[in-house]
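Single-structure report; data block below.
This view holds just a subset of the chains, kept in their places.
As written, the chain order gives the labels A and B, with residue 1 at the start of each chain.
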């Protein structure tokens, strides 16, 4: 997190002139941050950067990605009462949001651990906060997938509707030899065509598990399975996740990981 | 939404050099944005600002706050295929996140409509995205509550622990005659003291409904009820919301409105 980002996030929560905390006599206090639910810790690095910026001392024996238990102190703080009271909400917001994501991701990852399938997020993120959401996914053991339109190419349904798969694919390859190219398909025929074109990744978009199994069979029969990574996406939740994991795909991506995700509640208690 | 914000949000999703869309031959296309669930529309103003910036024409007969039905086209788009394909994800992310919040808020507001209680959000928001989350709350019919530490004073448990209620209250009043002062309490005794000091708002923090009823009785008996706004907060969900609404408080605030909120899924379909 850049200093300019810390200042911007703190500025959002503090406002232009927080005279109340200026008027409170400054004292040296201790405080502790305690989760109110079990989960996976994330956002620790961000919280620490905020404490550093505000001149607050901290100690913490955990790392991002560690399991945390409800009620067990996660971070010990010591410093100016004004500084701690000012930094409280922003740091808890990072911890709460990022740990919530990491916790759900970890659940999903563990649910499919036996299959070797990779759990990935999407670009359905909160505007301006993507890098923290993707990082929380990685902390939980998930795959951050493509970050933005620059770093890899996905040929989606709308691209195919406007340009056709072949034209879109040719432009994708011209975009640079260092970019992976992924094609979204909705049936076996398109999957075969995508594989023949040379796609690096094929995504089965909003298909049910049975149809995906069929597609993979077709690909295998035609010797096209091994040269591509296969991804399932669309309508996959914690309920049907295992079903999809058993289809034989390599990756399952879920928008839900970064949007209506769990918020892991933390409290800050001054001693 | 400022132009600098639009550029920043688009920049996050597009990256530094989206050569793929540059290489696609530009065409004029039509597209439509369609919700995949019923809900309350929010984020329309933001989506429109993005389309405007990208030179995309739109038409929409709805307004933020209107009810929308799954599958019914919400916005019609027309313009450059490159521009629409580039603006798609960012605009859907605004619509999805903000409509999700507005939908949940509307549900809560309607659930307590008979009691006249106001539903408010908190500062448990996504860093950098608060103003859009608070706006979605207002669109859903909720109260945005305090925006940041500057615009009103809340004397919370940690303030009282460090300074005592009296000292904290005196500093709060010195902070300016235009600021409301709210005090968090956990029992009737503190509520009485807060009211006697002259607090504008008293918040019952993490108390059960019965205890709140008792507190209000005490305040009434001592002629202190009418001069304060009473707020309940902490552990209130859609399940127990009505119970709290019947206690006699004026406002119920729920962190849940802005964090693990519903994401209302929208699709963009090029014709």
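The rule is simple: a contact is a pair of C-beta atoms (placed from the backbone, for glycine too) under 8 Å apart; a residue touches a chain by one contact, two chains touch by 3 or more.
All values reported here derive from a predicted model rather than from experimental measurement.
Undergrad: Fill in the total copies of the single sequence across the complete complex, 2 being in place.
TA: Spelled out: 2 chains shown, and the full complex contains 6 copies.
Rule of thumb we're sticking to: only the chains that are shown with their structure count from here on.
Undergrad: Would you mind pulling out the distance in Å between where the CA atoms of chain A average out and where those of chain B do?
TA: The separation of the two C-alpha centroids amounts to 23 Å.
Undergrad: Per the contact definition, I'd like the list of chain B residues that touch chain A in the complex.
TA: Contact set of chain B toward chain A: 8-9, 12-21, 23-25, 27, 29, 31, 81, 84-86, 88-90, 92-94, 96-97, 100, 123-130, 132, 147-151, 153, 158-159, 161-163, 167-168, 171-172, 174-176, 179, 255-256, 259-263, 265, 268-271.
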